[in-house]
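One protein chain is absent from this view; the other protein chains keep their places.
On to chain A.
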Amino acid sequence: MATRLQFENSCEVGVFSKLTNAYCLVAIGGSENFYSIFEDELAGAIPVVKTSIGGTRIIGRLCAGNKNGLLLPHTTTDQELQHLRNSLPDQVVVQRIDERLSALGNCISCNDHVALTHPDLDKETEEMIADVLGVEVFRQTVAGNILVGSYCAFSNRGGLVHPHTSIEDLDELSTLLQVPLVAGTVNRGSEVIAAGMTVNDWTAFCGSDTTATELSVIESVFKLREAQPTDIVQDMRKSLIDSYL
């Protein structure tokens, strides 16, 4: 289910929050309303953690993660690192990396199996991503933009990319990532997809400026209609059990 919300009158929800299948990070300093909308949707299933990174609130753009791990920039303080380690479940590996491009959320876009990265990322960082997040790493650009983390958002079930992505690029990315992709916009025509929304396998949160059309596109490509955490298990059961005819 896609929900529309705002952080302090800004529709860029993907900047102030990070949503994965195992946890959700939310920026501090906003109204409790912002926090409680996340809790309403996610409460029982996954922990919702309030945090800052390097004293800033733009946590969605600074960190990159999936259900296996969380990567943080070198600007993260020791106290924040410890707070995240204490609040997140033990299966999630929390790692701080030394990287020149410190806005990892803008450079890395990932789901639980595949990651797209900025083409200029260090070799050690790429190995760290493969190790901590347990993903296959591809250095790619999206519609000619090197900041792949901002211009595309994908989960295990689908993905949304920059509206000016050509069809060949779309096909290429789709085969790399093994998920269906659609070129679209969010927040009334904003091209910066990942800054405007945040998504996991069963929910999505978009800025309140998102039109109904955009919302329906999002719900269809990420397969969010009537999807609850239990539904995913049901779907998997259907595909796992062979039907006898």
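Here are some notes:
Criterion: a contact is a pair of C-beta atoms (placed from the backbone, for glycine too) under 8 Å apart; a residue touches a chain by one contact, two chains touch by 3 or more; residues count from 1.
Here is the rule we go by: contacts and distances are computed from a predicted model.
Protein name for the hidden chain, per its UniProt entry and selected from "TRASH domain-containing protein", "Mitochondrial ribosomal protein S34", "NADH-ubiquinone oxidoreductase chain 4" or "Gamma-secretase subunit APH-1": "TRASH domain-containing protein".
Of the listed positions A:102, A:141, A:174 or A:208, the one in contact with the omitted chain in the full complex is A:102.
Hidden from this view is one chain, which touches chain A at 77-79, 81-82, 84-86, 90, 93-98, 100-102.
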